[in-house]
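Only a portion of the chains appears, each positioned as in the full assembly.
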Amino acid sequence: AADKLKIGMTFQELNNPYFVSMKEALQQAAASIGADVVFTDAGHDVAKQISDVEDMLQQNIDILLLNPTDTAGIESAVRMAKQQGVIVVAVDANANGPVDSFVGSKNKDAGYKSCKYLAEDLGGKGEVAILDGIPVVPILQRVEGCKEALAEYSDIKLVDTQNGRQDRSVAMGVVENMIQSHPNLNGLFSVNDGGAMGALAAIQGSGKDIKLTSVDGAPEAVDAIAKGTPFIETTAQFPRDQVRVALGMALAEHWGAQVVPKEVPIDVEVVDQKNAEGFAW
Amino acid sequence: MLELQGIRKSFGKIEVLHGVNLSIRGGEVHALLGENGAGKSTLMKILSGILQPTAGKIVLDGTERHFADYDAAIAAGIGIVFQEFSLIPYLTAVENMFLAREMKTRLGLLDRRAMTARAREILAMLDVDLPLDVPISRLSVAEQQFVEIAKALSLDARILVLDEPTATLTPSEVEHLFKVMRQLRLNGVAIVFISHHLEEIFEICDRITVLRDGEFIGDCAVSDTDTDRLVEMMVGRRIENSFPEKPAIPADAPVVLDCEEVQLRKGGPVSSFRLRAGEILGFAGLVGSGRTETALAMLGAHPSVRCKVLVDGAETRFREPAEGLAHGIGLLPESRKEQGLITSFPILQNISINNYGKYRKNHWFIDMKQELAATEEAMAQVRVKAQGPHARVDTLSGGNQQKVVIARWLNHQMKVLIFDEPTRGIDVGAKAEIYALMREFTAKGYSIIMISSELPEVIGMSDRVCVFRSGGIVATVEGDQITSEQIMTHATTGRVQNVA
Amino acid sequence: MSHDANTVPSQSRSTGFSVAGLLKSPLALPLIGLIVVSVLMGFASDNFFSVNNLLNVLRQVSIVGIIAVGMTFVILTGGIDLSVGAVMALAGTISAGLMVNFGMPGIVGLLAGLVIGVLLGLFNGVLVAWGRMPAIIVTLATMGMARGFGLLYSGGYPISGLPGWISWFGIGRIGIIPVPVILMFVIYALAWVLLQRTPFGRHVYAIGGNELAAKLSGVKTQRVKLAVYGISGLTSAFAAIVLTGRLMSGQPNAGVGFELDAIAAVVLGGTAIAGGRGLILGTLIGAILLGILNNGLNLMGINPYLQDVIKGAIILLAIYIGREW
């Protein structure tokens, strides 16, 4: 079995459905081409992620799919992998160093679309707030896109930005407090669905009419949107497709392709009550 | 050469030294005498800079000195062997002797060769031979005591304080220590010697200072006094025999507790004894001879290899003291602070701690009224002197603390009470009261095991005496045979009965 | 010392409720701290003293507040339980899983969660009491294992799709009082009774005060220790019910770091970390104090990173002032 293709993937975390569904898609894809696959969970610790990559290199992987916890911190692992002749494709977030390709969502687009939807739904006026997350490039891009969209509406006022750390229970507490300090809040944009679910609980608990939009398209979020809650929209990413495309890029490189695209942006799609039914990653 | 003048010391609001004087001349052995709690150790800690006096002064060689800490006292030539061991269990003898005063090489590293050599020298002077390279916790108590003494000698002290160094030594070891002390005296070292054994005072000391309850009573030359006068100075009155009459125990008194075999460790001696209803069985022996361990092993509070106990003829094996309690066996531990009292509790809860089975309300809850009433009654029974059941236990005197621990067992149907060093650190009056209480208990049909290091107490109170040596019972004496000679002979030279 | 306030009818009878008496109680300092912080927050933010916001704070406090009850029992015996957050997450995840994936009735799922919490607590207790292993290590290992199990069981997905009524435990109200707040108060009341009015409670204090003395006087110390860890597991599982109700899902990664918040609440409430002294009401005050800090700093819009610094400094200050009790 020495000639069997071996694929390694390191995740920044594996207790988030977004990445778990990536993992599942990878396992399916690998099975369909008869490749072995190993994966690791860095638990948001870059140092551990480098160790994980080192351990995978000891197992002589051919392809490394890298979902970095931190773009800069992971560089030495990328270099080490390249030195061993391993094909490296970054997924979802980019990595510094000589990666062969990067496959990720159009995060700025996602933020823009969600906040545009929110502003439109509010009739172009009212107080809105942003529920921020862990400062990594994709998240920053979403906030950037959101602010761009909100700026197009002169009667929309951005009154607060707080950090929910993309964690459901943290986000819930933060949003509850936000609602206390801004009694007239009309809308809220969360940088991901995990935080949005916490925010939703807070909004429902307060009994206020606050509209919520977000990014990701997680099953729970889609569910909530379909049910007609204050959660009105999420701009879906396609984690399964990201990993499939990434594997495709890596395979192309493996087979000797010379013009593998350095960057493959994956489209994002608005999911609201109209199309929520039947949407799935 | 050294004068302590008008030393006062308070801990919090309580003054324990009320203006004490002490004068030491060069090259003498000076006895410091006083009942437990008289303040001897406190005075010595002040002398060695560990405690600061509230008032008074220390004059050394004619100049007033102030020792901010132990190091300052050492620099002035004062060394002390503490009453409580100040050894670190996991360090070796050499490391302990030179702790905080290590010899260093030029690099600042430990000069272990030099320290070992010096340690050997000092121990050779003491004429003791002990392993220098194993943790001190593996040495015997006597060996540890000599390490303490060696530690103090390594300071080249001109004034050496020995706080009850003989309490843990056998007579031959004591003799040995005295030889060393005489040698030191010849070398011009002044020694302050603390001991409760008056015969030792007469053997080795030149002069005596007596304290009573923190008061300076007086000093005199040994040649000018005698035992009776010393006791009177210490106690403040002539001391009568404080032991109650021994009642006659019927020969056919039932055996309540039959300890068929207790073996503490593999290959160690196996002990057995019987306790009859209404008697006081003394456990005598030197410190560390295994009396406490045997008693605890019986109750399941100490590991043992073998332990077979019959209570009223039925075989039982206790896994923990709670099971002993259920069978009517209670313990008054030897160290009140570490094993007896719960100092975060007031008297009330210290007494009721193992009594909650008795004061229940609706089955689950504490009936606090009954708890209070029963506790007050128990306090009255043993005559605890305190402001009330809510007083903090750490404000009580030793004797009253001891009574609190005794009171714990009064609301139970007890058969056997184990009194481990019941009068340690207790003044004479309270001692007599506790003796009386013990006899009150036996009159009620309780049986008592009394572990004691005080020979007069063992002799005065026990109906029979088990003598311990090296971890097991070597002899049991009764009746006229209960004499200090008999007991000491067995305790120091008796052959260990080695049952396979 | 800790018990005077509760067990000394004779002393307080004469004067009735006295300020001087209160000042001497171990609750005095935590209370003063609570008042000082509240007043500061009130000045800094207009919204702070609204009934709505205060109820909001209490509701936010409820989860850590409930966990801190079990932690108080454990710390009173001189132990520590680092596994509480992970146990909560595992109990919540499995109970959600039973309802959603195995179609069990909600009540069975909730009870199963409680059982799991107790079992994990007893596991800790056995290792500490009979295995004579240090609590900090045992509960640390349990923490890792419980997290692993939660993720294994759920495959890393939150488990949602719970019956709607479960949310009552998280966001329901009775009158204007949120259900989790009521639940918290009930648990505190039970804990108070257990600690102050039952033999078991006295034994908990006794073990923390002097374990050897308690053992030698006939307290079944091992059983009591087993029980306190069991209680800690149980309160963690109760917190899981509130959490599940609040989030309407089982979250395998919930509660990271809650053990530290719970310990902070206990210690801010005046309980000695070495055991033997402390009051359960102090823990409640400590938990509320922490909650007010979080809420107030949020309301003021303080940079979240700075919030960590401020909280750390306030904890240090509070412990420093209170260290002499």
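Letters A, B and C mark the chains as written, and numbering starts fresh at 1 in each.
Keep in mind that, in the parts below, a contact is a pair of C-beta atoms (placed from the backbone, for glycine too) under 8 Å apart; a residue touches a chain by one contact, two chains touch by 3 or more.
These numbers were taken from a predicted model, which means no experiment stands behind them.
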Assembly formula [one copy per chain kind displayed, counts for the whole file]: A x1, B x1, C x2
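Keep this in mind: only the chains that are shown with their structure count from here on.
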Distance-to-centre winner among chains (Cα means, whole assembly as reference): C
Distance between chain centroids, defined by C-alpha means - subunit A, subunit B (Å): 71
Centre-of-Cα separation between subunit C and subunit A, whole angstrom: 34
Whole-Å separation of chain centres (CA-atom averages), subunit B against subunit C: 44
Subunit C residues touching subunit A - in the complex, by the definition given at the top: 45, 47, 50, 52-53, 56, 59-60, 63, 151, 155-158, 160-161, 170-171, 243, 246-249, 251-255, 294-295, 298-299, 301, 304
Touching residues on subunit B, where the partner in the complex is subunit C: 299, 301, 320-322, 324-325, 330-331, 333, 338-346, 348-349, 352-354, 356-357, 360, 364-366, 368, 372, 388, 390, 392, 408
Subunit B partner contacts - residues on subunit C that touch it in the complex: 1-4, 7-11, 193, 197-199, 202-203, 205-206, 208-210, 212-222, 276-277
